[in-house]
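Below is a slice of the complex: some chains, not all, each in place.
When the chains are written out, they are named A and B in that same order, and each has its own residue count from 1.
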């Protein structure tokens, strides 16, 4: 037996996605995104976000994040983000590459969330050195965060206000945006453009798709020459329609929310169950589909032995991340909780 | 009616590809290429090429080409290629981006093919200016070329010898490699590593796949830190297995050669038929799946009107490219030839 809580990237693709890919495979279609399905995505995303949205389908989230950075930050600029933001720690310097060498300024913040006051303090320290210092240019928020927490609309708004007060543009890394929307029970607009977000990475790959992300631009002035940067980075897909079909399938019938809803629900069940057990400490509020716990080696080792898969958090000895997905089942969670209970009692 | 000879990128995906994608969709699998299917690709490509091959699955050909350039050329270097090479004219400076600002030196050559003598002359002009000049570092050959011609094994060998004599590494842009292999009737090894190629972009997208390319490295010393460059460029696919499955499906039962074989056959039929017609001039030998012709406006206009689609060559008034694909049918070609004959008679 093997039950996987390692990553939503390891989950299979939803059947609706495969169906959509097969369905689009009808005869010859213009390449490089000049197809009808891709064109229609703008209308569909615009409906979802209740405003005009420019849509750039992409194959990876790093591409979406990095192209966004290149749009809001020049080589001599800096981007503020959480010290543990994916783009700061897990993308091997992709933002630096795409921007031509900008700086990422990583700020601290409990549970992966930035605080307006900390951002303001950091920004207040800049601006004294003229050309000797980099130009603060952007802010990037992860929603949901790398620790499975979410920003409320008001929290996003407060951060965006600080950012705007210093002429920063604001990006949202929405690799798990669906989980955040579902968790908060808000409209997508409420935590994005209405709260001050200028552009965002909309993730589908972790949420049931095969490889489908989109860079969404709310402020069309930020899309200038994005096309050339995309091409130049090797991210203009010739048969883009097969990615667009996945995005379309996600949005259709609000599947993206349903899938994220299941992932969130299972993560909540998992965390509630684990939190009760001795020897297990819940490290962050579980507001999306990720559960971070400190576990004794007895329990973690026992779970591994029993075939459960999940990640030891890098650089730690006893912190573990468990991720639920669009297709995690009640019995997967129950099974882990059962085993953990047994191990907890014994220990 | 609409029959498309615009681009192999506009063709649908072969059913075997879709089947393979569906087949790989079984449960949870490790992400980022740490799956068995991806691992097995090295063995399979090694068999096809009769030598050890390192395989890096990617979503686009520009990514494959550009990452290759970054492996063989430092920022202060230069890469020799045909003036009309795709990477020089159609990738919006991607090689410059990935290398950190290297120079592309575009050389002339009939029918899209470089001549060893011209390469030698160009290289002989370098080396006099010490640090003032860029360091010649790489050669990139397109096989098949951008004008639908191919290099014989001896031609590749001669070019590679010149390159090696000046310490260049040699890359092959094989976006249409299958068409070249099929056309030449040689083993893949004969026109690659045996002839002096160090690494290559292996294209499948234009040949029946959905989005599947591979950077193949024959000289393993050229793969150092390729992984970080791939990640940093946003080209490490989290659910890589769905691209690997496509590559696997291409190689299986030599489908890649069968598909390219059909494309080549139809292009030959098309060119033979067109060459006979008054008012149509064949511009390049047809050795792969592309046909370049000069046509009177009468004929081209008539064909467009009748629903045939093909590209006017950029920057020209009367030069057209017609591309055949894995699924171009006898009747597609016959139909175009019929119509062209009628138009040619009338004109």
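Observations
Following the convention adopted for this analysis, contacts are C-beta pairs under 8 Å (C-beta built on N, C-alpha and C of every residue); 3 or more make two chains touch, one makes a residue touch a chain.
Remember, predicted model here, so these are calculated numbers, not experimental data.
Shown here are 2 copies of a single protein sequence; counted across the entire complex in this file, the number of copies is 4.
Methods note: only the chains that are shown with their structure count from here on.
Centroids built from CA atoms put chain B at 34 Å from chain A.
The part of chain B that touches chain A in the complex is made up of residues 2, 4, 6-7, 9-13, 18, 21-22, 25-32, 58-63, 65-66, 91-94, 97-98, 205-206, 210-211, 228, 231-239, 242-243, 309.
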